[in-house]
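Every protein chain of the complex appears in place save one, which is left out.
Right after this comes chain A.
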Amino acid sequence: MATSGSKCRACKAPAVIDLPRHNANFCAEHLLQLCRRQVEKAIDDYEMFSKDDRLLVAVSGGKDSLAVWDMLVEAGYQADGFYVGLGIGDYSDESGDYVRRFADERGLTLVTVDLRDDYGYDIPTAAKVTKRVPCSACGMSKRHLFDKAARDGGYDAVVTGHNLDDEAAVLLGNVLRWDIEYLARQLPVLPARNGFPKKCKPLVRLTERETAAWCLIRGIDYLVEECPIAAGNRHLYYKDTLNSLEQKSPSSKSAFYLNFIDNMAPLLADQSAAAAGELNDCERCGSPTTNELCAFCRLVEKSSAHEPVPVELVLGKRGRS
C-alpha cells in the first residue's frame, strides 16, 4: 500500500497529484476544481462562447477530447460530439468504441462520419496515394469534416481538445522555422470567416497530465494507446523536448505558450488578417477554397480510386515495434 506525506494545497487532505508548475499538490476534488477554473478562464479570457451557443466537440476517443466534452456538459454548455472514423486499423475501431460508449452512458448526441463508408477512402490510403505525411492527410480531412458538420448542423463553434502541450509543441515547431503565417494563426480562438466556423480550444491552459488526471478521477475510459501512424512523429519529439525542459524548470511550458498569446500574438494580428484573403466556393462541395476544387475533394478524388492500403505500410517509427 502506497504511503505519501503530500497534502492538498486547498484542503490539506492527502494529495493524489503533484503539479510542479503550480508548486503545489492537490487532492482529487481540488484537482478537478483547478481544471474547471482553468477552462472557465480560457473560455472567458478569449471570449470563446456562451451557454446560448450550440457547440460541436470534435472527439477522437482520447483523453483530451473526452475531457473537454465532459467539462463543457458538466458546466451546462450545449455540446454535441462529432467523430470521424479514419480507417486506421484496430486503432480506429477501438477509438470509435470509446467515443460511442462515452456518449451512450451520458445520453449525449454524437454525430459520426466514416471516411471509408462515406467518402471511399481511409487515412493509410490517402497518405500513400498523395505522398502526404499521414498526419497531414489526417489533419486536413478532419478539419474539412469538422467545418462541414458545423455548417450543416448550424453549430455556433467547433471545439477541439487541443491542450497546453499541443499548443506549446506547435509553437516550438513554428518558432524553429519562424513561420510567421502559422504563428499569426496560432490562437486559442479562430473567429468564423469566409464560410469557416469559429474554432475554440478551451483546454489551452491545461497540460496533458492534468487532462489525463481529470479523466482518471472522473472515471472516463479513454484510448490510452497512441495512434500507430503518429508514433515517432516530430510533434511528439517536440513534446518530449518541452517536457524535459519542464522537468528541470517547472512552468517553462506554460510561460512559453501563454506569454506568446499575451505578448507576441497581438503583434502578429496584421499578418493574420493579411493571410485571410478572399476565397471561392469549391465546385464540388461548396466549401471555401482558393482553387476550383478544395483540397479535401482533390484528396477524395485521388484516394477513393485507389485500392485500400493496409495501415502497416504507413506506420510511424515507434508504431512498427
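Going forward, contacts are C-beta pairs under 8 Å (C-beta built on N, C-alpha and C of every residue); 3 or more make two chains touch, one makes a residue touch a chain; residues count from 1.
Please note the rule applied: contacts and distances are computed from a predicted model.
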Hidden chain of the complex, named as in its UniProt record, picked from "Sugar ABC transporter substrate-binding protein", "Succinate dehydrogenase/fumarate reductase iron-sulfur subunit", "Cytochrome d ubiquinol oxidase subunit I" or "Thiamine biosynthesis protein ThiS": "Thiamine biosynthesis protein ThiS"
Candidate in contact with the missing chain, chosen from A:174, A:207 or A:287: A:207
Absent chain, residues of chain A that touch it: 1-6, 15-18, 20, 25, 28, 60, 62-64, 135, 165-166, 207-209, 211-213, 216-217, 224-227, 230-231, 233, 235-236, 239-240, 243-244, 246-247, 253, 318, 321
